[in-house]
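The complex appears here minus one protein chain, its other protein chains still in place.
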Amino acid sequence: MVAEPLLRVERVSKSFDGVRALDGVSLAVRAGEVLGIIGPNGAGKSTLAGIVAGWIAPSSGRVLLGGKEITALPVRMRALLGIAATHQTPRVFTSLTVQENIELAAGKRGEDMIREVAEKLDLTSKLHQRASSLSFGHRRLLELAMALASSPRLLVLDEPSQGLSTEETGRLESVIMGLRDVGVLLIDHRVDFVSRISNSVAVMNSGRVIALGRPREEAVSAAIKRAYLREET
Amino acid sequence: MTALEYLPLALLDGVVSGLMLALVALGLSLAFGVMRIVNLAHGEFYMMGAATCLLAVRGGLGFWAGLFAAALLGGALAVLVDVSVLRRLEYGLAPTIIATFGILLVLQQVALAVIGPAPSSVEPPLSFLLSLWGISYSGYKLLVAAASLGAALAVWLMIRSSELGLKMRAVQQNRGLAEALGIDSGRVMTVGFVVSGVLAGLAGAMTAPIRQVHFLMGLDALIWSFLVVVVGGVGRVGGTVAAAVGIGLLESFTALLLPPTLSRVLSLALVLAYVAVRRLV
Partner (left out) sequence: MAGRSRYSVGTPVLSAIVITALALLYTLLPDYGRTLLARIMVLSIYSYGFAVSFHLLGVMSLGHAALFASGMYGAGLYALRSPVGGPPAALAAGLASSLIVSVILCLVTLRTRGPYTMIATLLLSQALYLLMLHFNEVTGGEQGIVLPRQATVAWQLEGVLGEAGSRYFIALAGLTAAVLSVLLLQRSRLGRILLALRDDEDKLESLGYDRRLYRLIGFSVSGLLSGLSGSLYALTYGYMGAGFAGVMYSVQPILWVLVGGPVIELSPFIGCLAVGILSDLASGLVRGHVLVVGLGLVAIAFATRRLVWMSRLLGRLEGVGR
């Protein structure tokens, strides 16, 4: 018997003013696994992330977390159920220091959590720096630190490698690979990066999932080529 | 008369007072819309217009001269404030708020000195009645309503079809770009502000025979204009007029039900409810 996946997206569609951003997308993420979403710009990846995180309401379809329907739940409730997200442009609290940002995210989880998370993301030396003075890359890492500090069951990462240096990307990779029992929905357009760290990959184009499988599978590679090449012509 | 029979009167009163409000609010809308200026002294421009008209009438020059002088004064005050204060403050938001509040106080005191603390009335230039729906209604009020509507239309046409209007819209949308295209944004903004001053002065003079002239009358005008502008949409003539007439009707109808102060409270509560429901951002 197959265990209920952590996250299930069932035939989700979304239209914005008549433009179909998502068309009947279905997928699942298991606890402890990373599902990578690849696709060219405009494929609907960020919209999907938004719907799972709770920022956007789908036009139709369902989202289930641990078997429970969360489609209509507001962002705050999703946070309480263990969903944490990062955004394409990192969102952090600029008036607060790095430490304070992580503290807020950690809530009642205590001092150790903060130190642990800061270490993982190499932010220890910056703990007392104001978030507004951080570089783009460090802001991204901070946002990720905040997501981790909330002890999530499901992480939704939207283009987490964008703007990161090679070293920072490496750190990002090791953090994600080092997660235990957390489901990760990883959205990125860098195929090599996603293929390296995902257990499975969904290829999206024009709002649809055109292939789903292991990163190096034939079908997946072919789909990627189709999606990206078509974008280039 | 039963309450129902009051309805046509309330309707007319509402539309008339709404249109009068629209004229004052229009000026504020222009100032805020084109120049992002929060002119707290706008109500005082209105008041000074009314005061000028009062003085002209008292001085024997007649209402129409007063009306003309009021419009002129409104424009002149606007130029003065713009050139000597606002421009030098580079139209920064906080300094503008502080400075225009100071100017509000100054103008109130000037008016106090000139026309005294007691409310005064002005005789309407034309006293005639029109028979509408079984009631005799003041012809002058209808004239003022028509004039306000006409002025609103003129402003709308100016914004949409004239070169000045085009420049104003350009400056409003993207000042830097407008400058790069050779538009003297400083001039455009001053002209816009002058128009807003003229409208305010005109409104003050026109409504002087209807409402009493008092040196503190500007505050109310400011509050209600502000409400109208935000509810009706900044810089949008149609929205401003619609919102003003809506509020005028609201006030008028609630006055049928409740004593004056309470009817005001009810109007405020209803506008509040509208804002809360529409939740415009």
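We just call them A and B in the order they show up, numbering each chain from 1.
Basically, a contact is a pair of C-beta atoms (placed from the backbone, for glycine too) under 8 Å apart; a residue touches a chain by one contact, two chains touch by 3 or more.
Bear in mind that the values here come from a model prediction, so they are computed numbers and not experimental data.
Screening B:62, B:92 or B:238 against the full complex identifies B:92 as the residue touching the chain left out. The residue touching the chain not shown here, chosen from A:60, A:95 or A:135, is A:95. From the options B:132, B:157, B:223 or B:257, the residue with contact to the chain not on display is B:223. Hidden from this view is one chain, which touches chain A at 53-55, 74-76, 78-80, 84-85, 91-96, 100-101, 103-105, 107, 130, 132-133, 146, 150.
Counting the whole complex, the residues of chain B in touch with the unshown chain are 40, 85, 88-90, 92-99, 101-106, 108-110, 113, 219, 223, 226-227, 230-231, 259, 261-262, 264-265, 268-269, 271-272, 275-276, 279-281.
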